[in-house]
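A single protein chain has been removed from this complex, and every other one stays in its place.
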Amino acid sequence: MSEPLLAVRDLHAWYGEGQALHGVNLDVFRGETVTLLGRNGVGKTTTLRAIMGLVRKRTGSVTFNGADLIGLPLHRVAHQGIGFVPEERGIFATLTVDENLILPPVVAKGGMSVDEIFELFPNLKERRNSPGTRLSGGEQQMLAIARILRTGVQMLLLDEPTEGLAPVIVQRIGELLATLKKRGMTILLVEQNFRFAARIADRFYLMEHGKVLEAFPVGELGAHTELLHEVLGV
Amino acid sequence: MSELTLQERRTAASVRLEWGLVALGVAALIAAPFFIYPIFVMKMLCFALFACAFNLLLGYTGLLSFGHATFFGGAAYFCAYAVKAWGWPPEAGILLGMGGAALLGLVMGFLAIRRQGIYFAMITLALAQMFYFFCVQAPFTEGEDGIQGVPRGSLFGIVDLNVTMNMYYVVLAIFLIGVFAIWRIVNSPFGMILRSIRENENRAISLGYSVGRYKLAAFVMSAALAGLAGATKAIVFQFATLTDVTWQMSGEVILMNLLGGIGTMVGPVVGAGLVVGLENTLATSGFPVTIATGLIFMVCVLVFRRGIVGEIYARWLAPAAAGRDR
Partner (left out) sequence: MTMIFGIPIQALLGQLLVGLINGSFYAMLSLGLAVIFGLLRIINFAHGALYMLGAFIGYLLLVHVGIGYWPALVLVPLAVGLFGMAVERAALSRLYRIDPLYGLLFTFGMALVIEGVFRFYYGVSGNPYAVPALLAGGTNLGFMFLPNYRGWVVLASLVVCIGTWLLIEKTRLGSYLRAATENPELVQAFGVNVPLLLTLTYGLGAALAGLAGILAAPVYQVSPLMGSDLIIVVFAVVVIGGMGSILGAIVTGYMLGLAEGLTKVFYPEASNLVVFVIMAIVLLLRPAGLFGRDA
């Protein structure tokens, strides 16, 4: 088997005094969509933030495309080809939609142009001059994803993209992710919406207490129903 | 500025050691005028009380006032004027100075507590500058000359303050009373609430404390005690001038706290001693005082935020707390 695009080994992370991750191991291969499952507070978001370097206090190794991310300053990480869409979406109120869209620097060729993005998200085009936070929740989420697509990254870290959104919008985001997948984008997704995740993911990591409890492909979902019931309570 | 002030958790041994040191310190102060030029020690004591009063606000309430010269210098003017122009006895003059400072503190505090943090500092600085301009223009301050030749008189009509040693022990008594008052305030239930405001203002609000009133009360107390120090200084040196109401003076008292240790009882005293000592030394050396104080400020902020006494506590007296303090 080929080398994973993203390899996380024995990742520990701390928020102040409190330890949030206790040795996370996971791999994401090129072109895959992988979902982190788990209850609130088990460290899914922290895992994404620690991969990006947004959680500074961390040990272990994070390798992306052969490069070690742990030693890099925060602003160098994106340039390796990883884009991050935070849970709170991070749309800037003092920037227009347009400015929000072109804020993240292009890190590699192959990203979408602004015109392509507006074709994909006509709503954003209509409101390109209004402040970013005037958009609806769904539009903000679209914008948060769209601006990363412009940068040409190979991999997306997506934190709960469907949280708090109407079913119609959730479906649109599902379609969007499917499109991205077809284009070869690698995706690491944190998702509470299990049914949403089941539709688009190739593999799952089930997390508990800051560790990975179990890893399985989408085909073995049925075999893990009981475990998922027990751990997630779904 | 809570993150670097000390945890108040100490061992019994360290408490005994502290009281021993305090007793030693008081004994040293009683003996001091026989070994050191008494005027110099009195100056130190006045500034030390000023610094302690300031620390009540910064160290225990977490409010950085950049305008405390108003209370120190203002009280000096009030006291000097009452004693010289109205012939009041020194104790009445000092009380008037204190009361005047408290009143100024009430006004300044009332305005300043409407904003927090950095704005609080800027507002106090601006209001103090306003008071400075007032003092420059008001006739009773006698402008650039200041109020000169203030008679020391005699305390309660009994103790002749023109005798240096008498004056010294009165100043020492005022200093000890002032510091004791601060110590009591800090360790009272009221002081505990102040500290909880310092640690987390929003939590204090959610616990139902009217934080604004507590802040204002702390501000007024701090102003009154700063006034006590300033008025006493006016009696000792027999003058009150513009120097004591400048923003440089407000900065100096911050420096004393920063250098000695914000939020410790002894730190401001040590800091005041060092700053006054340093200024005395530099005054004869020709090296500009402002450069020295500025450099100390920069160094303290960059590498020494606990101050001297704070570092001693953290390293030797409260090693358990030291780890948490980073």
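The letters A and B name the chains in turn, as written, and every chain counts its residues from 1.
We adopt the following convention: a contact is a pair of C-beta atoms (placed from the backbone, for glycine too) under 8 Å apart; a residue touches a chain by one contact, two chains touch by 3 or more.
Since the structure is predicted, the reported quantities are computational estimates derived from the model, not experimental observations.
Asker: Given the contact definition stated above, which residue among B:39, B:111 or B:159 touches the chain not shown here?
Answerer: Residue touching the chain left out of view: B:111.
Asker: Would you indicate which residue among B:127, B:242 or B:256 is in contact with the undisplayed chain?
Answerer: B:127
Asker: Which of A:2, A:40 or A:94 sits in contact with the chain that's absent?
Answerer: Looking across A:2, A:40 or A:94, the contact with the absent chain belongs to A:94.
Asker: Which is it among A:74, A:166 or A:227 that touches the chain not included here?
Answerer: Of the candidates A:74, A:166 or A:227, A:74 is in touch with the missing chain.
Asker: When the complex is taken as a whole, what residues of subunit A touch the one chain not shown?
Answerer: 52-54, 73-79, 83-84, 86, 90, 92-95, 99, 102-105, 107, 151
Asker: Considering the whole complex rather than only what is displayed, give the residues of subunit B touching the chain that is not shown.
Answerer: Where subunit B meets the chain not shown: residues 1-4, 64, 111-112, 114-119, 121-123, 125-127, 129-130, 133-134, 137, 247, 251, 254, 258, 288-291, 293-298, 300-302, 305.
Going forward, only the chains that are shown with their structure count from here on.
Asker: How many angstrom lie between the centres of subunit A and subunit B, each centre taken as the mean Cα position?
Answerer: Roughly 54 Å separates the two chain centres.
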